[in-house]
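With one protein chain withheld, the remaining protein chains of the complex are depicted in position.
Chain IDs A, B and C follow the sequence of writing; residue 1 opens each chain.
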Amino acid sequence: MQLSRDDLKRAYRSMFTIRTFEERVDKEFALGNIPGFAHVYLGQEASGVGVCFDLTNDDYIGSTHRGHGHCIAKGCDVHGMMLEIMGKQGGLCGGKGGSMHIADMTKGMLGANAIVGGSPPIAVGAALTQKLKKTGRVAVAFSGDGASNQGTTFEALNMAVVLGVPAIFAFENNGYGEHTASSYAVGAPSIAERARSFGMPAEVVDGSDFFAVHQAMGRALERGRAGEGPYALEIVCSRFLGHFIGDPQAYRLPEELAQARGNDPIPRFRKGVTEAALLDDADLDAIESEVLAEVEDAVAKAMAAPRPDISTLETDVYVRY
Amino acid sequence: MQLSRDDLKRAYRSMFTIRTFEERVDKEFALGNIPGFAHVYLGQEASGVGVCFDLTNDDYIGSTHRGHGHCIAKGCDVHGMMLEIMGKQGGLCGGKGGSMHIADMTKGMLGANAIVGGSPPIAVGAALTQKLKKTGRVAVAFSGDGASNQGTTFEALNMAVVLGVPAIFAFENNGYGEHTASSYAVGAPSIAERARSFGMPAEVVDGSDFFAVHQAMGRALERGRAGEGPYALEIVCSRFLGHFIGDPQAYRLPEELAQARGNDPIPRFRKGVTEAALLDDADLDAIESEVLAEVEDAVAKAMAAPRPDISTLETDVYVRY
Amino acid sequence: MSKKTYGQAINEALRGEMLRDPNVIIIGEDVAGGHGASGEPGGVGGVFGMTAGLYKEFGPERVLDTPISESAIIGAASGAAVTGMRPVAEIMFVDFVGVCFDQIYNQAAKFRYMFGGKAKTPMVIRTAIGAGFRGGAQHSQTLHPLFTMVPGLKVVIPSNAYDAKGLLISAIRDDDPVIFMESKVLYGQSMEVPDEAYRIPFGEANVVREGKDLTFVAFGAMVPRALAVAQTLAAEGISCEVIDPRTTSPLDEDTILESVAKTGRLVIIDESPPRCSLAADVGAMVADKGFRSLKAPIKAVTCPHTPVPFAPNLEDEYMPNPRRIEEAARAVLGYR
Partner (left out) sequence: MSKKTYGQAINEALRGEMLRDPNVIIIGEDVAGGHGASGEPGGVGGVFGMTAGLYKEFGPERVLDTPISESAIIGAASGAAVTGMRPVAEIMFVDFVGVCFDQIYNQAAKFRYMFGGKAKTPMVIRTAIGAGFRGGAQHSQTLHPLFTMVPGLKVVIPSNAYDAKGLLISAIRDDDPVIFMESKVLYGQSMEVPDEAYRIPFGEANVVREGKDLTFVAFGAMVPRALAVAQTLAAEGISCEVIDPRTTSPLDEDTILESVAKTGRLVIIDESPPRCSLAADVGAMVADKGFRSLKAPIKAVTCPHTPVPFAPNLEDEYMPNPRRIEEAARAVLGYR
C-alpha cells in the first residue's frame, strides 16, 4: 500500500521538524545558549523518520549521541527537548540529561546514549520483553558506522539471533565516525554483509530517500512483528556538518560536502511528492510555517525558562535508597 | 613440500605429550593434587600442534583457559607447567598464575587467559609489533567457539583488518562453550563465515586431522609472514571430557561422546603415517615411552617441590613502585 | 524452617520469586545449560548450581541461556527491566565485569538520573565473588568497591544463608538495579532458613555479636572470620562487637557509628586490595562522623595491593586471615 496524503504530510513534518530543530540548535550553540557539546542530525532526517514512521509508542528505540532526530521521529516533544538541551527546568529529563541523554519512556524512546555502542544491548532487552510478553512490538537500535565496530554492538547482533528477539539494527552509515571515514574504520566490505553473517537478514538502503528507508523498515518490521527475529539495515546517508558543532572538518574537501548537500533528503522528498502530485507546494509550505513557529516557540520558551532547582541535584538517583 | 620424518616425529611427540600431560592432569586433579579447577585439551591436540608447528619462539600466541595444549605445542617446558599447575615453586609463573595463566615470554607464549575473549585483542597488539618492526613474525589468537561471541573478539577481528596486522585467529570450535552447544550460542551459520565478513580470508578445517590444520595454518602463515594481513581458521574439533575436570556433562548423550572419541586425532595420525610408511610403530612407540617418562618425571618433581616462598606474595606486581 | 545451605537459600529465593511474579526471568550463561547438545537442556543450572531446576520448572521463556557476551547479557537485562520485566542476570564470576562494566555503571545505574527520574530499572545482577577457591587472579576477586562507588547501583553482600535468602528477595522486589554478590566459599555453609519468603531491608546492618571493647566491621565471607577472632579474644575477656553491614550501598552508617561510640575502637575486615576499598570507605566515614568517640587508630585488615595469587599458601596469606585480624585487633586495643 502507498502512504496516504496525511502520512506523507506527517513524514514531511517530521523531517522538516528535525531540520529546523537542528539548524536552530546549531545556531543557538554558536550563540552560547547551549552548554557542552551537541551533535546534529542534519542530512540524516530521512533515516530516522523512515525507520520510526510506523512505530507506535509501545515500540522502542535506543539511540545515540546524535539522537535529536531519532527523538523527534519517535514523537518526543520539541519543547521538552529544547529545554533539555539548554539545561532548563521542565526539560524532558529535568535538565539532568542534556543533548546526549534525552529519553522519553512514554514515547518508547529509551534514550540517546553518549557511549558509542551503548544502545544495541539495551535494545535487545527491550525486544526481549516484547517477545516474552508477546506484544508484537519491536525495538530498534540506532547505531552509526562507527558504533558498528564496538564489541557491544556485535554481541547484541549475536544475542538477538540466539534469543530470536524482534530487534532491528539500524546502522546509519553517514560515512564518518567522528573524523575518521567508515571506509577506513570498518574493515568489512559492508556493514550489512557483516550483520548478515551473524545470521539475520540485512539490506543496504539509500538513507537520503525516505521511501527507500520506510520500505526497508517495513520488511524489518514485518519480520519483527511476526516474531521471526532480528533484522539489520545499513542506511547510507550523509552528515552535512562536522562531528560535533564546531568541528571544522578540514578533512573533507568542499566537493565531498557539496555532493552530500546535493543529495539532501528533504528537497528530494518534496520534489518526489510534488512531481507525483501527491502533495502540492502549498501543503508543504504550510507545514514548514507551522514547524518554524513551533521551533521558534520552543526556543523562546527554553531561553526564558529557569535552570532546574538546585534541590534536584540529589534526587532521582534511586527509586528508593 | 611434505613434512620430513623428523617433522612427523616432532608432531607426534607434541600431540602425544599433550595427551599424556592432560590425562595426568585429570588424574592428579582427581587425587587432589591440583588446586582450583582445570580445563583439559584432550581431543584437540591436532589443533594446537597443527597451528603452532611452524611457529618460532619469536612468533606469538595468546591462549585460553584451556591452554595447556597450546603451551606444549608452543614449546613450554612440561616440568615448569606441572609445577605451575600444582602451585609450586619453580613453576613457569612462580606458582602465581596456575593452570589458567601459564605464560612463557621466551617461547612467544603470551599467556593462557581466564577471561573468555581476553586474548584476541592482545594478540592484535603482538601482531602490531611484528608489523611495525617488520619482523615477518605473526601472532595467533586461540579462541573457542564460545569466545567467538565475546565483543572483544569481534573488535579484534576488525582491528586486525584495519591495522593490517599479521594476526591469525584460530577458532577452536569444539562444539561447546561450557555446557552450551555452539550450535545454540553462535547465531551465525558459521564462525569462519562470520570472520570472513569482517574482511579477512577464513576457512573451516577438520581439527582432528593434524595435516589439515597444519596446511590451513600454512596458508594463514604465508599471508601473515608476507605482511598481507590477518586470517581466520575455524578448527572443528571435539572436547573429549567435560568443560572442566569434574563436569559430568549429562547434557551429552553417550553416542555423541563415542562419536567424538571415534575421531581421535592421535590414532588417526598414527594410522596415517604408518599406512603411508612414513613412520613405523617402533618410531612412535619410542616417542610414547619418552613422553610418558618425561611427564612422569614432571609429576614426581612437581609433587616433591615446595610451595612458593611466602615472601613472594607481594613481589612482581610492578617492575618498580 | 529447615537447614539449608547458602546456595540452597539462593535457589529457593529465585524459585519463590519466579512463582510469585511472572515478570521475574533469569538470564545468563548456562543458567539452564545443555542447549543444543545431544541430551536434555536444563540440567546444569549455572556453574555453581544456583539456578538448578528452574529451567525445568519454568521453561525457556523464564530461564534464558545466552552466548558468552556479558555486555549483551546486562544490556538485555536492563533493556528488559526498563520495559517491564524483572530480570535476574548472572555474571558467573564477578571478575568478568570488566567486559560489561559500561552496561552496568554508565547505563543501567544511570538511566534513572540521566532521564530525570523517568525510568525504573528493576534488575538484579547475581555474581560469585571471593578468593580461597584457588581460582587464580581472574576468578577470585571481590570487587565490591567497584560497585559501591557507582551512584544508582545497590550492592548486597550476604554473609550467611539466612541473609542470602532475605536479601535476594528484597533485591528482586527492589525497583533499582542491584548487584548481589555471592561468596563462593559460603555456598556450602548451612543454617536454619525459613521455607517461606521474607525480606531483609537494605541499609540495615546486622550486629552479629555484641561487645564493648572493639568494633569489627566485616563484609561477606569475612564475617565468620571476624567472629572467630572475636571468640578467641573473648577467652581473654576482650569483648568484640561484630557488625555485618549486609549491603555496602546503601551503608548503615548509624549502626557502625553507634558501635564505635560504645567501643571507641574499630577494625575493618575487607577482602579486597586496600586502595579505595570498603575498608577505606568505612574508616574514613568514622574518622569524620565518629571522630570524637575514637580512642585508637582505625585499622583495616585487607588483602595486599596485589592480584590474587594461585598457590594455596600464597592465597591463604593474601586473604585477611585470623592471624592478621588478631594482630590488628591487638594493635588497636594496645594503643596508648
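Going forward, contacts are C-beta pairs under 8 Å (C-beta built on N, C-alpha and C of every residue); 3 or more make two chains touch, one makes a residue touch a chain.
Bear in mind the structure is a predicted one, so any value in this text is a computation, not a measurement.
Of the chains displayed, those contacted by the omitted chain across the entire assembly are A, B, C.
For the options A:Gly97, A:Gly125, A:Gly207 or A:Pro230, the residue in contact with the chain missing from this view is A:Gly97.
Only one of A:Thr135, A:Ser190, A:Asn263 or A:Thr312 touches the chain withheld from this view, namely A:Thr312. Note on the undisplayed chain: of the listed residues C:Thr83, C:Asn206 or C:Ser249, the one touching it is C:Ser249.
Checked against the full complex, the candidates A:Ile61, A:Val116 or A:Ile168 give a single residue touching the omitted chain, namely A:Val116.
In the full complex, chain A contacts the hidden chain through residues 35-37, 87-88, 93, 95-101, 113-118, 146-147, 149-152, 176-187, 250-253, 255-256, 307-308, 310, 312-314, 317. Although one chain is not displayed, chain C still touches it through residues 71, 95-99, 101-106, 109-110, 113-114, 136-138, 145-146, 148-152, 249, 251, 272-273, 275-289, 291-292, 294, 296-300, 304-307, 309, 335.
In the full complex, chain B contacts the hidden chain through residues 60, 62, 91-97, 101, 103-105, 110-111, 113, 115, 118, 120-130, 132-133, 139, 151-152, 155-156, 158-159, 162-163, 315-321.
The rule we apply is simple: only the chains that are shown with their structure count from here on.
Inter-chain spacing, taken between the CA centroids of chain A and chain C, is 39 Å.
The centroid of the Cα atoms in chain A and the matching centroid in chain B are 45 Å apart.
Distance from the chain B centre to the chain C centre is 35 Å, each centre being the mean of its Cα atoms. Of all residues in chain A, those touching 2 or more other chains are 151-152, 155, 158-159, 162, listed in ascending order. Annotation for chain C: residues 66-67, 69, 71-72, 99 touch two or more other chains.
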